[in-house]
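The complex appears here minus one protein chain, its other protein chains still in place.
Coming up: chain A.
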Amino acid sequence: MTKLNVWISKHQNKITALIAIFIALSLVSSFLLKLEMVATIFMIVASILGAIPVALHAISALQNKVISIELLVTIAVIGAFIIGEYEESAVVTFLFLFGNYLEQKTLEKTRSSVKSLTKMAPTTAELVNDNGQTETVDVDDLDEGDHVLVKPGGQIPVDGKIISGTGYMNEASITGESTPVKKDVGDKVFAGSLTDNGTITVETTSVGEDTTFGKIIELVEEAQDSQSPAARFIDKFATYYTPAVLIIGILVWIFTRNFPLAITVLVLGCPGALVIGAPVSNVAGIGNGAKNGILMKGGNAVNSFSKVDTLVLDKTGTLTTGKMSVTDIDNFGTDKDEMLGLLSAVEKTSDHPLGQAIVKYISNLGIKKTPELPEFDTIKGQGLVGQTDQFRILVGNERLMKENNVKISGEQRESINKRMNDGDSVVLMAINKELRLVAGVNDQLRPDAREGLQALKDAGLKRVVMLTGDNRLAAQRVAERLPVDEVHAELLPEDKVEFVKKFQERGSIVAFVGDGINDSPSLATADIGIGMGTGTDVAIETSDIILVKSSFDALAHAYVLAKKTVANTKENIVIAVGTVALLLLGLIVGVIHMGSGMFVHELSILVVIFNAMRLIKNKSQKLDTDQVLKTAN
């Protein structure tokens, strides 16, 4: 039984072809050769051939207490056979099996986008053994701590750290950035990225599903199956629907005593398009996203995102590139170099982008000597405090100065205002309560921010809100150049969450876009959290939608895609329900029979799949997956 089962599923397509041949032979015998007897025998053979695989599926489902579509078809076919309708039984099984075949082929297409992503996952690695020799092994056999060798142009098989060699890595599959990044000994490298040049040895930290790339794939695979509320409803409905059709068929038989009518009901009641319609839209939509570097966590995320009317954005690192540069530093102290040294010492303790820009700027000026800082502290939303044996150093915004009673002179005020008018973020340094340095740091706006936001508004977004911890003027300067409706500046991370909540209380559906580093509370609170441009685990976990590439073009594409996917799902549900209604009407009027009913059913399944396929083609600029694939092979 088991072996037969496996053999039949393997050769189901050949069996289907064979049935087609027998049906054709039968028609030829009947119409051309007028051999009715022979024609009937061919139809009987075709029926039996077709009924076996369908019945086997039905039985194995029954053994697991599932009433399947195959059961309905099996009963109907056996019924038709008993009353001598061999032609009907042969045609019904053929259409059912052939429909399955077409369904399989077309479904493969809707799944192809994700398949192309999984294909990019590394499969083998060059393991360096104790003797320094390498051998090729399956990535699954690697363990944490193993050393692997990666040659120029090769794919990095694991997440890990470089222990020897340097090279340029193309990390497009993780960060969306296709410009190669230079990596040295001690730097982290990611599975799935490619070395542009340079041979490196990597110490493994994680393998397979545990790597960042593995997690991305897992996320997309699960997202495809996690359905929207509408699809889940249909799914639930379908589990009761199939048994219900069986009961209705039996009732029809009992009350009308019309056996052919009863078995026709079984065929017409098959929930084919209904079951496949909604999920297939989801798969195609999510697949399209994945191909374009947009990871949507399932039907729920797609559904909520399509309804979003308010988009809340963080400024730094989201609307702007986060790559900051110092415009100038005004000195009000005695020895500028000494002051800069102190500033650099304090900023070195911070990983804030502003601080990093300042450290880099000062180091480029040739000031390498910085004093030791025995004590330092961070004051959230204000800045940093450092203490040396002589000085108490305050570095931060105006609020920090005000709270610590640092006086700002007229000349200093002028310098601050000038920086702010230029749209700079201002960093102040005070030594022992006297203001000494005014630094202006500029952050570049993402080149596609304006167009992307406009595209979002054109697609139906009502309001764009920008939130920032930065000063009001700098925020205003950025907002002026963008289609932003509201700006709120000088906020702490917890203030941002409050804004998101306030919009939600007003009845808006809110999407929050952030980098996931310090705004994860807002990402989690919003109806839809969108993580931008960070392949970090935190962003992957807290966001509902992850944009692999930090681009507003991708954000706009995601929004349009979500709307299209939801519309497509609705269309498919209408097509499916409409088909069943039309078939029932046809049955009552008397124009639909078993064979034609099955034909219409299979046709409706193909219609919903083709409808969903339209979502695959809907693309904007393509992520470099194809390019990466080409280089990988």
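Note that in this section a contact is a pair of C-beta atoms (placed from the backbone, for glycine too) under 8 Å apart; a residue touches a chain by one contact, two chains touch by 3 or more; residues count from 1.
Here is the rule we use: contacts and distances are computed from a predicted model.
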*Hidden subunit of the complex - UniProt protein name among "Heavy metal-binding protein", "Transketolase subunit B", "sn-glycerol-3-phosphate transport system permease protein UgpA" or "Electron transfer flavoprotein subunit beta/FixA family protein"*: "Heavy metal-binding protein"
*Can you work out which residue in A:Leu107, A:Val267 or A:Ala556 touches the chain that's missing from view?*
A:Leu107
*Just name the one of A:Ile276, A:Leu482 or A:Val513 that touches the chain not displayed here.*
A:Ile276
_Footprint left on chain A by the chain that the document does not show_ = 2, 5-6, 8-10, 56-57, 60-61, 64-66, 68-70, 100, 103-104, 107-108, 111, 114, 118, 140, 208-209, 221-222, 224-225, 235, 238-239, 242, 275-276, 279, 283
